[in-house]
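Submitted below is the structure of interest, expressed as structure tokens.
Left out: one protein chain. Kept in place: all the others.
Chain lettering (A, B and C) follows the sequence in which the chains are written, and residue indices restart at 1 in each chain.
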Amino acid sequence: MTTQRIGFIGLGIMGRGMVKNLVEKGFFVTLWNRTRSSAIEFASELTGAHPVAVAESPQALAMQTDIVFCCVKDPAAVEEVVFGPNGVLSGARSGFRYVECSTVTPELVQRIAKAFEAIGAGAMEAPVTGSKLGAQSGSLVFITGGPTALHEELLPVLSAMGKKFIHCGPSGHAAMIKLVGNSTLSFMLEGLAEGLVVAQKFGVDLSKVLEVVQSSGYASPFFAWKGGNMLSGDFDTHFAVDLLVKDQTLMLAEAARQSASMPALAAIREVFQSARGQGLGDKDISSVIEVLRAAAGIKTPQPND
Amino acid sequence: MTTQRIGFIGLGIMGRGMVKNLVEKGFFVTLWNRTRSSAIEFASELTGAHPVAVAESPQALAMQTDIVFCCVKDPAAVEEVVFGPNGVLSGARSGFRYVECSTVTPELVQRIAKAFEAIGAGAMEAPVTGSKLGAQSGSLVFITGGPTALHEELLPVLSAMGKKFIHCGPSGHAAMIKLVGNSTLSFMLEGLAEGLVVAQKFGVDLSKVLEVVQSSGYASPFFAWKGGNMLSGDFDTHFAVDLLVKDQTLMLAEAARQSASMPALAAIREVFQSARGQGLGDKDISSVIEVLRAAAGIKTPQPND
Amino acid sequence: MTTQRIGFIGLGIMGRGMVKNLVEKGFFVTLWNRTRSSAIEFASELTGAHPVAVAESPQALAMQTDIVFCCVKDPAAVEEVVFGPNGVLSGARSGFRYVECSTVTPELVQRIAKAFEAIGAGAMEAPVTGSKLGAQSGSLVFITGGPTALHEELLPVLSAMGKKFIHCGPSGHAAMIKLVGNSTLSFMLEGLAEGLVVAQKFGVDLSKVLEVVQSSGYASPFFAWKGGNMLSGDFDTHFAVDLLVKDQTLMLAEAARQSASMPALAAIREVFQSARGQGLGDKDISSVIEVLRAAAGIKTPQPND
Partner (left out) sequence: MTTQRIGFIGLGIMGRGMVKNLVEKGFFVTLWNRTRSSAIEFASELTGAHPVAVAESPQALAMQTDIVFCCVKDPAAVEEVVFGPNGVLSGARSGFRYVECSTVTPELVQRIAKAFEAIGAGAMEAPVTGSKLGAQSGSLVFITGGPTALHEELLPVLSAMGKKFIHCGPSGHAAMIKLVGNSTLSFMLEGLAEGLVVAQKFGVDLSKVLEVVQSSGYASPFFAWKGGNMLSGDFDTHFAVDLLVKDQTLMLAEAARQSASMPALAAIREVFQSARGQGLGDKDISSVIEVLRAAAGIKTPQPND
């Protein structure tokens, strides 16, 4: 165990699991959250070797710690946390480390890296895959971008929260790959949902659809998990529609920046957009099937159907 | 080993592997193929306990065998093989069995089943998943639709060609599920391809994209396989673009029949349609990435890039 | 006025208007309709110089007349009317003329032309634009395909129903152009609807949207007409959703046959498909906006809003 002091910004679904693991594995952790009261309440619930403090601002957090992790919801939130008045950058110093775990644009990640390097500090991007369960159990996969030396330096801390660490290249490359990943899973969700709705209208036993998918070369644990939700109508949020739409939007913007087209992702985003229009923004991403069911004039099958 | 006489119609990529396994496992097999010469040539290459004959017509094939399997390319071909002049139906009798392995519409499958039942024979649908390799190694997954008794009766023969047999329900249900499956894998291909093209333009090491995907909850053997093709530019055909477009078209038609919409599959089909327009119709489905690369003004990365 | 005897098949929205004009302008007209009773009732309501008879079958109709016009709902209906048992073809003779006004595929039109030519008769395609109002007032635009001589020969009869006659080329070319036209108006409808829904949610005075559109270089009488319906919620059927979806489907099939892609038409068809899923199949095509309103969680504005 090191004596490094860790700061953590953002207490969403993912952040809470990550903090819990850092604390339980003996790190000195200080929190900052936009809603201060929830940070204080959450800190009081944590049980580790050391008490968990709450800082007054991102700037104060940076001044009180050696490494700050950030896991917030979108690029605008990151902009303010890093570059805003009382932002992390204003509290950083030579040797300080900033780790960006939010899913944001490659361009923002690169701008952050340059800003910290300019003052002799260092920033690495480290978005994660693994959902709520991975965050809670400390088995996330970290996808890093930045200098190789920084990746290695930070491994001991990342190891408290994850089980696998893939160094993707220079700054921005992990953000790019993360966006591709969330785009890919959007396709899988939408594809399964579109197919299930037609099969449901046809009258097929939907569990057979999942059985066939999972017996095929294109099987994936994701289909078992989200397909189960689609069959049962259990849309308890592990990954919210609003957040995935945000990622789809960032991916399309990056594609536009590269003058590449993503015709099907564009179609998919509009379906998820409809989910937001129909009040499902804070539900799990598997709830997108409800949009397609409504469009086809059917409902979630009930236990007694 | 039974003494059942097996007929087989269709010597495409899948059919050849299936026949080879039937012959090697000791069945008496007779073939029929639209191009007679290729059936004769293929029959001469097979090495089993019994010589392989070639029938003059589907009707003759039915008259010389107890069970006829059919694995041809599209509904029109099936229509002719079954209902055409000198078709299987005209050569069938009470107790005869017909097994439809082609990917066709639920409606056609149901019409075939009724026609054979009307003469005291029986028809079962049994489309497969598993691609060329599964056909060759006898490890296909058969998805069956029809009476349970028929499914059980035919298991000993199916077992020569497959490793798993999922009875999906009455006639037509397997066709429906097969179409959903091929729609789902279309989403996965397109999703990976769209993402890889943007990542390539950005300058990311594409092998890292695959590594991240395969370390995530949405990992799938399919991504490793087809993603590898997309990176290397090896589009040797396991599943041809023309055939997948055919399946996408059938799925959209079935969705239309159910008044359900499949917005993203519709978008995907148009990209695959462009692959046909650009001369990739007989290439592997992974070659769809070339359409997106061309649209974005880039090429397949070369070994020395 | 000639003494030609005219047969007419199909008494839908368009057919009734066309027949009314033929009768009022003094032609001898005989009808055939799948539902015989509605043909008899309609015939009794017509007031022209000559009484209107009803034939027993398409074959009988052909035998009793010199020229048969057909205006039915889809290619399957045309197939049966022409090639079916007791079809027009079986009642035709040398010198007989068949005019196909239905919107069908180029391939079917070409097949019909060949069949009539083979017996020394002649067939021309002549789909129309102009909607219900044009049919009733005799101001349709006829788009013809076939030999130029046939186009000229039939002009006197067409003139009873239309005001403009565009000869597009050989058989099939008019069908192709008609499909392009109905695809184009699908784009205009969907485009206006998608924009109006966002504007409505924003809170804009929707009549201002129409005013701006109609003051621009992209103004069109179609926008005034269908836009008015979208604002008022008056979806009285001039052109039914089911029929336009049929045309969109034929267009996509023709594009597929040509290995060309129509990415946005594919997207549009799925929205119209949803209209069918939501029970709007027999409503006017302008009702597609209701699908987009529902997806966005809003309703048609009410007079007192």
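Methods note: a residue touches a chain if its C-beta (ideal position, glycine included) is under 8 Å from a C-beta of that chain, and two chains touch if they have at least 3 such contacts.
Everything quoted here is computed from the prediction, not taken from an experiment.
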Worksheet, complete the sentence: Touch with the missing chain holds, among C:Gly130, C:Gly146 or C:Gly277, for C:Gly130
Fill in: Touching residue (missing chain; options C:Ser38, C:Ser220, C:Thr237 or C:Thr300)
C:Ser220
Worksheet, complete the sentence: Checked against the full complex, the residue among A:Ile9, A:Met262 or A:Ile285 that touches the missing chain is A:Met262
Fill in: Touch with the omitted chain, as defined above, among C:Ala121, C:Leu150, C:Cys168 or C:Met230
C:Cys168
Worksheet item: Which positions on chain B touch the chain that was left off?
Response: 263, 267, 274, 277-279, 291, 294-297
Discussion item. Please output the residues of chain A touching the missing chain, sorted low to high.
Written reply: 245, 249, 255-256, 259-263, 266-267, 269-271, 273-274, 276-277, 281
Fill in: Hidden partner interface residues of chain C, rising order
106, 129-131, 134, 141, 143, 164, 166, 168-169, 172-173, 176-181, 183-188, 190-192, 194-199, 201-205, 208-209, 211-213, 215-223, 225, 251, 254-255, 258-268, 270-271, 292, 295-297
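We adopt the following convention: only the chains that are shown with their structure count from here on.
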Worksheet item: Roughly how many whole angstrom separate the Cα centroids of chain A and chain C?
Response: 52
Worksheet, complete the sentence: Between the Cα centroids of chain B and chain C the separation in whole angstrom comes to 39
Worksheet item: Can you list the chain C residues in contact with two or more other chains?
Response: 263, 267, 274, 277
